[in-house]
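One chain of protein is taken out of this complex; the other chains stay put.
The block that comes next holds chain A.
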Amino acid sequence: MAAAEFLLELRCEEIPARMQAKASEDLARLFTERLADAGLTPDRITSYVTPRRLALIAHGLPLQTEAVSEEFKGPRTSAPDQALDGFLRKTGLTKDQLQDRDGVWFAVVERPGRATADVLAEAVPAVIRAFPWPKSMRWGDASTSTESLRWVRPLQGIVAIFGDDLVPCSVDGVESGFATLGHRFHHLGVITIGNAHDYAEKLRACHVIVDAQERAQIIEERAKALAAAAGLSLIEDAGLVAENAGLTEWPVPLLGWFDPAFLDVPPEVIQLTLRTNQKYFVLRDAAGKLAPAFICTANIEAKDGGAAIVAGNGKVLAARLSDARFFWEQDKKTPLAVHAEKLGRITFHEKLGTVADKVERVAKLARWLASPDSETGKAVVPGCDPDLAEQAARLCKADLVTEMVGEFPELQGLMGGYYARAEGLPDAVADAIRDHYKPVGQGDDVPTAPVTVAVSLADKLDSFHEFFGSDMQPTGSKDPFALRRTGLGIIALMTVNGVRYPVGDAHGQWDFIVDRLKVQQREAGVRHDVIDAVVSLGGENLIVRLLARVHALQSFIATEDGANLLAGYKRAANILKKEERDPTITPAAPSEPAEAALASALESAEPRADAAIAAEDFEGAMAALATLRAPIDGFFETVTVNAPEQEKRSARLALLERVRVAVHKVADFSKIEG
């Protein structure tokens, strides 16, 4: 069948870089859906996006849609007239056009093929009107009505060409045509596009590279080459490459230098200034240190080779870096302890007081976590100096009131660490201040330095206890205080460092932590039903002990002994569910050898399991239970529980109860699936 290419270009004022990739996908998706509704499927779609245009080419579209014959089953011919009338309305046919097939009306609706050009002329406005921009706006004369077309920024032109022919359409006064614009500064007149085949090349000739991938590649390759030529290496940053590709139609990376004196400022600050504020690439020297250089990406092939652009960008950067250096030097003039005094001005939460109040609580908790218990002589966080823990906790939020963190909030913690070191505080304190927000998410480093662990844990436990205590726990999808993440952080700190901190069950805190544990452990391959089997025993408040038991249990049920014991347990539990033991009947002494064997196995296994559990040797406890497996199997093979003699039956049921109780010392096996 004859086929042709369709070219669509929607040109508008600059589209935000961050929205371009999604918009390009949305255009292809919406357009394909519209075509599919008309029975059209292109061979493939090519998508292009620049700051000023969204474009696509649909390859291999047939010139006509296929004729379709649709068949609808209607009411019985004997049905009342109302039913028939409804059917006629629905199909748009008259009664004499219907077919009577064995007493049932059938309608056959013929839809002739349509010219694809007509389908396209309808699809373009429909796609434009339905476009899901994350934020859109009105503009110009039409905006006198709030019903006017919305687009991400003013829509200025539509190119719609099928084969070599214009697809005439218009949306809110913007009419389709052959004309588009090239680069904003390099090409001033209009460009006439002939068809899909010459689109990309005609625009390239007018300084527009329509393919975002190609622009990204140019930026990356030239930036690397510039770095290499200067004896430096580029710190790779795919996000920044994409962002610059979204800010340019003709990307030209340029390398410039800044005053090396600025390198006194912490490298993270310089990187943030370059990257976030200016969208510059950051470079390293041969020794791996931050180099006093930057690469910016211009959108023009400048007449002077870029000298003015590099000079201008260098000047802007110098102003920004001197601000940063000013903050750095200004902040260092005041000890963190003095900065911390200002925390009383910052509200932590209206019901929970100021950040100063929080710091006070965290300091006490950190000291307590690090202090030896008066009975056991052991601290919750072992090997931690309580004085250092308290000192670090008192200073950990002080950088929130510094100029630098005011400017770059994402540097919280990190700057505090730098300032602490600069004023000569112990490394353990500086490290704890720097890292106390960690771990921030799954996969983030979990602190292990004792002082850091104490402060980080105290900070998170405080938030956790305080918000739960004030009934502000997460509900459904709402978690405004990020307590789920806090919970995961607490679990990670406890498990990695073996911290034995009892989590109380007030306000559902224990259940919440266990839920988080299931989420966290799922990734590590731990079954949630195995966690349930341990949790449902109750009485646990230590995450590390809970997890040790869970791990031992999961390993055990994977062994042959474990699997068979589980099967035996379930059989016993089923019998006990059905059969009731009359407590007034005195059980008989064991009459069968298997009965006696099981009783004696229990006799020896029970104290062993108890002792192992008391010593938190859960493998040992499992091993003790494993000794029951053979006697249980033997019991079920040779002994009839429902013996006619009530005394024997009672004795055997009691024995099974004892099995269940013994197994429950380790876990509630009934919760284990399979």
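Here, a contact is a pair of C-beta atoms (placed from the backbone, for glycine too) under 8 Å apart; a residue touches a chain by one contact, two chains touch by 3 or more; residues count from 1.
One rule holds in what follows: contacts and distances are computed from a predicted model.
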{"item": "Name of the absent chain as recorded in UniProt (options \"histidine kinase\", \"Branched-chain amino acid ABC transporter permease\", \"Small basic protein\" or \"Glycine--tRNA ligase alpha subunit\")", "value": "\"Glycine--tRNA ligase alpha subunit\""}
{"item": "Sole contact to the chain not displayed, among A:50, A:299 or A:486", "value": "A:299"}
{"item": "Options A:98, A:265 or A:317, residue touching the unrepresented chain", "value": "A:317"}
{"item": "Contacting the left-out chain in the complete assembly, out of A:14, A:172, A:610 or A:633", "value": "A:14"}
{"item": "Contacts of chain A with the absent chain, listed as residue ranges", "value": "13-14, 16-18, 51, 135-146, 152-154, 156, 184-186, 247-248, 278, 280, 296, 298-300, 302-304, 308-309, 311-313, 315-319, 323, 326, 345-347, 350"}
